[in-house]
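This is the structure, below, for whatever I ask next.
All protein chains but one are shown in place.
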């Protein structure tokens, strides 16, 4: 966790205090269920909640000090609770194993983290939609391979991003469901010492589903899928960030990250206005992706479990969710305040001397009966002249002057092929598909 | 693609012939739709299908030879088709761009690959279910950290695997839906030169959904999610393979891969019977996982597209699906024919002098009024003696001889805690959860 | 292995024939050493070489057919050799284990592959040096964050790449040494059944060093380091490829991949000249990087060995080396024939109205006694006007008209700060550092 790439709400999920609070709730709900079954006295469960209602501070250093002796975190916690609650606390954790607490707690933490990320995605989607509609009909050049292709609109670029993040949202909903399970099944998952109804009770109280079959631990394919999904979302962030970085290049400059008055782009070069936020997002995406493989390697635990996954999750649980939360919020801010320059888009669009319309001419020639091969040759030989003139020559002028072309198409027919509106006639259709 | 880790049905999807056949279908269906719109003559579309109905061989070397000149695969293919079909072929590909063909083709190939993988998973699930039920009540020791914990059944191990692969199946269904989209939207996705209805027609004919917004290419977050899902499945394969490898260890030997009569385990050591299939699966899992990151890196294409994803997909499209198909089939074979040794399981289960029952005693002491701390101490001091005797001493005997223990629990009460059936009483519940 | 990204010399290393030839040489050299020790008859060794001198074809299908029965590749090979050589062949492989052959063979293959890659790097370095010197003093704008910064030369860009690939070469030399070891140490590496002098003999004959301690297998940290090094080289390829892709963008167009006469950039847009080779290199780099993690996961084999590494190496041995060989050759070709446009570089350099000289003015103001903060403010306020004019205004003109500036610096002093030569005065120094 890097403080400068962290936001408080997400970070709070991963504090020791938060973890201990969830542990307590799991233990206390389980004790309720055990009391209901008659396994432990009802007043044992009540004693726990009575203490909890006093809103006790979690004394993390005290718990850590106990762990330093026992070398076991859950036992340390139980000991500390017993020190506070008194004798009745001894009925806590009956028939349970540490992983019942640890894995169910992780499920709660990841589910909460997913909820924040879903909220982040909603905010991003809202901003993307607003700005997409704002620039629905702002023409700009579409580029393949970094080379001018044909006109699109800036709104279309954002609509694409909207559709992509909407998919990411659906994937995260599925990934959340995958990890939001509760296991209270004992040392090897057989419920030997605890009735399955305890698990059902705790699951219901914590908003989780029941893990159908656990083996001391909740199976890690669930977590692997969760972190893999975060890696996909991070890659989509990188895609949109890369788009902004390209648009802000000196020679392109069709859009810019918002540049605040006090900001300095460079200690040496005062004119610099750099796309540092989106470059930063590119780096953050690398990190979130980097956490995918350790999560995948965590799946193949030995037999009913080994603990190798635990250290990995102490890193990537916080790091992946905190980083992605920050990145989504940063991207939302970038898009929200993005400076968009339609005049520059228009200037760039026209700088190639009309080359972007070459395909329409190609099609028109074909439809006028010229063979596809000949049509291609005719367009290409004129296009290449425009290309080599760096946009000083006009494709339309050259075509009008090419007798082989004019034998098939009249000047008026040629002119009609250079109409920008032609390219934008289905923008409504696409927007309807994306935004409904 | 490594031939020895390939099966013919999956490999067939990725041959040049198969790709060209799909290309043709896309082009011909699109031409149908264009003819319906009146953009091209109806007999142009018919000419294509007429030729196709002659079941023409795909002359891959001829197409490659054309590509060597044009350096463009789709143009090479179209030229070859035109050479065969004749003049009417010039109406093909009207208003389309290469990626319309390439990306839609990839969608068809990945969807077909997913279908094979789903069939593979169904076969694996069937075998897991059969053998889980066969060994539903075969007791075996559950291990955490490689150390004996408490009894489970061998059927429970397989039920866990069943549940895990059932989750994998659901994930693959979702991933298949993610990549099964069709884009026929032209050079930058604006439908400038082709009506959206063409895309709808081709999608319907090929069993795909319409890509809501494409940018010459289908967005690669879809493929990233697909390959990430394959990586998760591979990790689950590694988990079950690792279990078999452990069970086959000389000192454990609770199960073995089937060993055929002609097989030689070692050129030097004739007695060796090695778990080579599951070790092989472990390696194959590493490969399928290794393809996840390139797929994630493919998402951030530049602007409306660059072609960096293409080379990656030429590798991982075949390699990930062919390897996973092979691995699933191999794992199915391993489980299907796995030699299971219940006697050895029983022998191992009993070798620790009853230590596996220590928790029950701990609980009984607690319930008899001994403090949790004291109970733990009492059990541990006797358990440690058994442990250090390498199972020569019996925990039950030692407990009966410990006055602090017998002050709380009678011999009969102690004996009752060493009943194996106690641990298996909820196996039915778990099987009902998993198999319904 | 993808045929279109493969070159014959590297591919030849990985054919079954090549592998079997190396196997034979290992076995025959070992038999020589065993004969020298008196363990086997001298004519047994001679019989092997006598047969070998007949230059026998390797009958791969025959060997495969034997393996299909024995399910063991080395035994299959030995059987086939025995079928050809006759009775004397039974002395072959005395005291050896399969891995002695397999691992030493892999060492030979990887060393040969490294030699080809080193030759590739030498060719790339030669081209980079030639073109760096050619453009040593071709001014071009240096960019940080994609934004114009200060002038560099195109030769400096290539000198940087030269230095980077020279480092890559040194790393590959080290990685080659790491994997070029020979192990002939028997079933668990104890030389129980074979004298260490056999290993020494074979190592010397094959140009390998002796593995100091093996455990049936050569330790896989060596191979991990090798493939990690290939991953670093691939990343450096991506860096230079990305530079070319940027330079070829329509708005930048300072350099272009060579465009051959018959080539078609787009089936739809005849004017397109796309940086497809360097985009392709970007994708290939992703693949070679993707092989690093499986190689790292291969290190932790169980005990004296398991065979999980083997399947991984059947993929990445060929795939990583063949792909990297192809990529290096392709990059060499791109740089060799790169179309460089100095006029366009000059035009871009000057398009920002002199902003690239802003830092010099900042320094001059500081040196003239203005505080750093004030200097920054003065330069920035003028620079921002130029920036917002899209290069239509001249920074020099604005500064000359700013009284706060002219209070510190005279017009002549200001003009001197806009001299391009100022930026290039240390190019010689840097070239001397890089090229000696």
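We just call them A, B and C in the order they show up, numbering each chain from 1.
One rule holds in what follows: a contact is a pair of C-beta atoms (placed from the backbone, for glycine too) under 8 Å apart; a residue touches a chain by one contact, two chains touch by 3 or more.
Since we're looking at a predicted model, the values are computed, not measured.
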Query = Which of these touches the unseen chain: C:8, C:212 or C:403?
reply = C:212
Key: Identified contact with the non-displayed chain, of C:62, C:123 or C:228   = C:228
Ask   = Of A:196, A:290 or A:391, which sits in contact with the chain we cannot see?
value = A:290
Note = Among C:31, C:104 or C:160, contact with the omitted chain is made only by C:160
Ask   = Mind pulling the chain B residues that touch the left-out chain?
value = 143-150, 245-246, 248-253, 264-266, 268-276, 279, 293, 297, 344, 348, 351-352, 355, 358-359, 362, 376, 379-380, 383-384, 386-387, 390, 395
Task = In the full complex, which bits of chain A touch the chain not displayed? Write them out.
result = 1-2, 4-5, 69-72, 74-75, 78, 93, 95-98, 186-187, 193, 245, 260, 262-269, 274, 276, 279-280, 282-284, 286-287, 289-291, 293-294, 297-298, 302, 306-312, 314-316, 319
Note = The missing chain sits against chain C at residues 78, 82, 90, 94-95, 142-146, 149-152, 156-157, 159-160, 163-164, 167-168, 171, 174, 178, 186-193, 196, 210, 212-216, 219, 221-222, 224-225, 228-229, 231-232, 234-236, 238-239, 241-243, 246, 282, 285, 289, 292-293, 296-297, 299-307, 359-360, 363, 366, 371-372, 422-427, 429-430, 433-434
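Definition applied: only the chains that are shown with their structure count from here on.
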Task = Let me have the rounded angstrom distance from the C-alpha centre of chain A over to the C-alpha centre of chain B, please.
result = 24
Chain B and chain C: spacing of chain centres that average the CA atoms, whole Å = 32
Message = Two or more other chains touching the same residue: where does that happen in chain B?
response = 186-187, 193, 282, 289, 293, 297, 302, 306-307
